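With one protein chain held back, the other chains of the complex are shown just where they sit.
As written, the chain order gives the labels A and B, with residue 1 at the start of each chain.
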Amino acid sequence: MNYLAFVLRRLITLIPVLFGISLLVFFMIHLVPGDPAVTLLGSHATTSAVAELHKQLGLDHPIWRQYLTFLNHLLHGNLGESYQYKSSVTSLISQNLLPTVWLIVAGVILAVLISVPLAVWAASRRNRLADSAIRTIPLVGLGMPAFWLGIMLILLLSLKAGAFPASGFGTGTLNHVRSIILPGLTVALALVPILVRSLRASLINVLQSDYIVTARSKGLGAPRVVLGHALRNAAISSVTVLGVNIAYLIGSTLVVEKVFALNGVGFLMITAIFNRDFPIVQGVTLLFAIMVVAVNLLTDISHAALDPRVRLS
Amino acid sequence: MTVISVPGSATDTVVPTTRRRRKHNVLLIVGLTLFGLLVLAAILAPVLASHDPIQQDLANARLAPGSPGHLLGTDELGRDIYSRLLYGARIDLRVGVLAVVSPFIIGTVLGLVSGWFGGWLDTVIMRIVDVVVAFPFFVLVIALVFALGAGTGSIYVAITMVGWVAYCRIVRGEVLVAKEQEYALAARASGLPTWRILFRHLLPNVVLQAVIYSMSDIVLTILAIVTLGYLGLGVPPPTPDWGSMIQDGQQFLLTQWYLATIPGIAVVITGLALALIADGLVDRFDRR
Partner (left out) sequence: MSPLLEVHDLHVEIPVPHGHLHAVRGVSLTVDAGESIGVVGESGSGKSITLRALLGLLPQPAQVTKGSIVLDGVDVTGLPERRRTKVLTDAMSMIFQDSLTALNPVMRVGDQIAEVPRRRLGMSKSAAHARAVELMDQVGIPEPERRFRAYPHQLSGGMRQRVCIAIALSAEPRLILADEPTTALDVTIQAQVLEVIDRLRRDRRLGVILVSHDLAVISQTCSRIYVMYAGRVIESGRIGDLLALARHPYTFALLRAVPDPDLPVHRLLTIPGQPPDLAAVPAGCSFAPRCAFAEPGCYEVDPALTPVPDDPDHASACIRVETAPQWLDWTPADVLDLVEKT
């Protein structure tokens, strides 16, 4: 079937991208001229430590061989070993993955719950007061740093109102839910301005389409026009808008985890930065890129499932 | 058969745009004024500041805003917040604006070349773009600054490595449209050298979208700098920077909430000014 062919073709395009991602992540340590071992350990490292790392990284080998070794390890799920924890980066990441996944899911749900009603409201009362008010949100929100927003939410909802814990992930599902709301709200609110703006534009586009007039001229009732004609078309453009922005949301979890001391992979990476623990930074960066690639893939696949023009062209 | 047509196009449309345009010109002026004031404050920081921004005064630490001699209070080391804010603007605005220059130039040139020549060159450049956009912006910038070592130099390099792709995509898209247009065809037909067609004929027509984007890119870059400062990867202390000010203030959130709040408001105002300029430019020049 055409759809399967589309998915297959889309999967094949992933190969060069994943290859490029591995190259970029690999070459990160070679950005600074000189011995990467010295760069990684900092200028006040002992010569023996530098020598040991030099050997560990296989820096004596030609660079292409170093890359092939790296790629080979990568394909076997081996992201190297943390200097500080002395355990494999893969296991460290999998230990810390849960809060990050919670955060992304909570962020996406909250972002959709906040943005979609606002966008629908603005689009349906176009150029009236509510619309103008909603349209100014992006102007103010665009320059709002996610971490600062998180701090403000802690100040208002945690310290002042005492409604939510200010940090940590808690134990047990119920506490997880309580703990994830503020960070989730933070990443969601950081995204809302952009999301509302794009969703509003695409909704207005759909509602003004000639085919909506056609449907109405058929004498169909409002529910049928909305459910049968407007919704699916609006969903098509919204899925793309959402997909692009979820990538942005994933990026903002990094610093938000730090604000809320949420022990996810972002927190792991930031801690590793302070410990100059390069393999962790490298591994988490790679993980984030793969998450974005996966989200983009899902977006395209669901877009094609909804829109016959994509898969048939 | 004689076809007799009524002049004008076939569709009936009503376009009352004049007032909308004027309203957005107001926004543009407000944005430019606001941003101008911020830049002026940054340039005149040595004149406007009431104190030395790094001068500690532990006896007068954590004073509330409105305290005598300290307009916005003092931080945990007794440094004047108002003066630190001004000097912070100096760093953050300068780095924010300068850091978009090289991605703008590199991305625009690569986008021009990619869109004009197409073929394998286009394929290679677009594959690289695909790889860079696969990383979340902040994650890649933070990882690169880490790999390069903290400091402004690393910030410039990291932002350039990540930021050029957006300009490249925008300009390439514009070139693909523009190169089929008659002025471009005419320039090609006249046998002008390629570089001249690209930079004299095409560039002025495609650069506008990149300029409009650069306004929101400056916001994004300032956010990145502030975030790096917050994570301790920005300008090394004691040089004031809005991000590190927020980070210093976070631990006193319960008692001195304004320490973390005030620098954040400065960031939001900067973002608002640039967003107004971007919106105003879109409405003024965007033909779509």
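Everything that follows uses one rule, which is that a residue touches a chain if its C-beta (ideal position, glycine included) is under 8 Å from a C-beta of that chain, and two chains touch if they have at least 3 such contacts.
A quick note: this is a predicted structure, and the numbers were derived from the prediction, not measured.
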item	value
Selected from A:42, A:58 or A:308 as touching the chain missing from the view	A:308
Candidates A:213, A:261 or A:298 - the one touching the absent chain	A:213
Options A:126, A:178 or A:276, residue touching the unrepresented chain	A:126
Touching residues on chain A - with respect to the absent chain	126, 208-211, 213-220, 224, 228-229, 232-233, 236, 306-309, 312-313
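Keep this in mind: only the chains that are shown with their structure count from here on.
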item	value
Residue ranges of chain A in contact with chain B within the complex	16-17, 20-21, 23-24, 28-29, 31-32, 39, 138-140, 142-148, 151-152, 154-155, 159, 247-248, 250-252, 254-255, 258-259, 269-270, 273-274, 278, 281-282, 284-285, 288-289, 292-293, 296
Interface residues, chain B side, partner chain A - complex	127-128, 130-132, 134-140, 142-144, 146-149, 157, 216, 219, 222-223, 226-227, 230-233, 243, 246, 250, 253-254, 257, 260-261, 264, 267-272, 274-276, 279
